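The complex is shown incomplete by one protein chain, all other protein chains being positioned as in the whole.
After this line comes chain A, so read on.
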Amino acid sequence: MPAESAVASPSRAGGGLGLTLLVSEITVLFRRLRTWAMIGALALIPILIAVVVRVSSDGSASGRGPAFLNSITQNGLFVSLTALTVAIPLFLPLTIGVVAGDTIAGEANLGTLRYLLVAPAGRVRLLLVKYAGAALFCFVATLTVVVTGAIIGALLFPVGPVTLLSGDTVGIPGYFVRLLLLALYVTVSLMGLSAIGLFISTLTTIPVGAMAATAALAAVAQILGALPQLEWLHPWLFTNYWLGFADLLREPIVWNSFADNALLQLGYIAVFGTLAYGRFSTKDILS
């Protein structure tokens, strides 16, 4: 891995807007075996769901299991939704934790951080570029789940107009627009966690620690969100709207949770972004 990170450092020299730095950051991110392993694991979720349902489709499991599971046998396009419901609480935060936790601590651990910071305005720009890279990964990861789900569903099951939660049906093109909105919604949902991961990553030089802490925080927030005694806290948890993506599957679309979610995540980005800035810009870079 050191060799790959080293590729990034020389190419950023001329980037006045940080654009070259961004391009190289993304190239490095998506050239990593680890990134592809995580995307592959995410793609396995819908495949596993679809294959299991196909193999055991005697239709007896009605009413049990995750949401939308029962609809899969009638319409393969529902695989995307089931997979998303399964991936949101655990797998997506876990992979985001790995990417976001690695942003700064990973470079520090490899000893490449000080090369990235040669330029005077380098620190803020590096933070922004690292965060943008994590955000892009969120979108690619979510899209992987959704698209793989639609493809495997179409291969194994009949496909047709999709029944929305409101009982109305949309055609396949309309459904794909909604899937894209879903991926966008889930990406926005994960932005707060990415910001937290970025901040934690500036605290340490051990990337595994930052990754574990970020993923653990996602779990803690979801546990707190499940306790009715802490109801006053729930609107402030970054996980609060994670399953609100279903509002995009209503007719007409209910935008409230999209807006509330975006505002909440923006708050988290502001708080942890400035914390990361405070920490990272005052930090002595020793490696």
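By definition in this document, a contact is a pair of C-beta atoms (placed from the backbone, for glycine too) under 8 Å apart; a residue touches a chain by one contact, two chains touch by 3 or more; residues count from 1.
Throughout what follows, contacts and distances are computed from a predicted model.
**Q** Consult the UniProt record of the chain that does not appear here and report its protein name from "Transketolase", "AzlC family ABC transporter permease", "Hydrogenase" or "Outer membrane lipoprotein-sorting protein".
**A** Missing chain, per its UniProt entry: "Outer membrane lipoprotein-sorting protein".
**Q** Using the document's definition of touch, tell me which of A:I26, A:V271 or A:I285 contacts the absent chain.
**A** Only one of A:I26, A:V271 or A:I285 touches the chain omitted from view, namely A:V271.
**Q** Touching the absent chain in the whole complex: find that residue among A:S24, A:T85 or A:T142.
**A** Touching the chain that is not displayed is residue A:T85.
**Q** Where the complex has a chain not shown, which of A:L165, A:L224, A:A262 or A:I285 is the residue touching it?
**A** Candidates A:L165, A:L224, A:A262 or A:I285; residue touching the omitted chain: A:L165.
**Q** Can you list where chain A touches the absent chain?
**A** Answer for chain A: residues 62-68, 70-71, 74, 85, 160, 163, 165-169, 228, 243-244, 246-247, 250, 252, 254, 256, 267, 270-271, 274-275, 277-278, 281-282 touch the chain left out.
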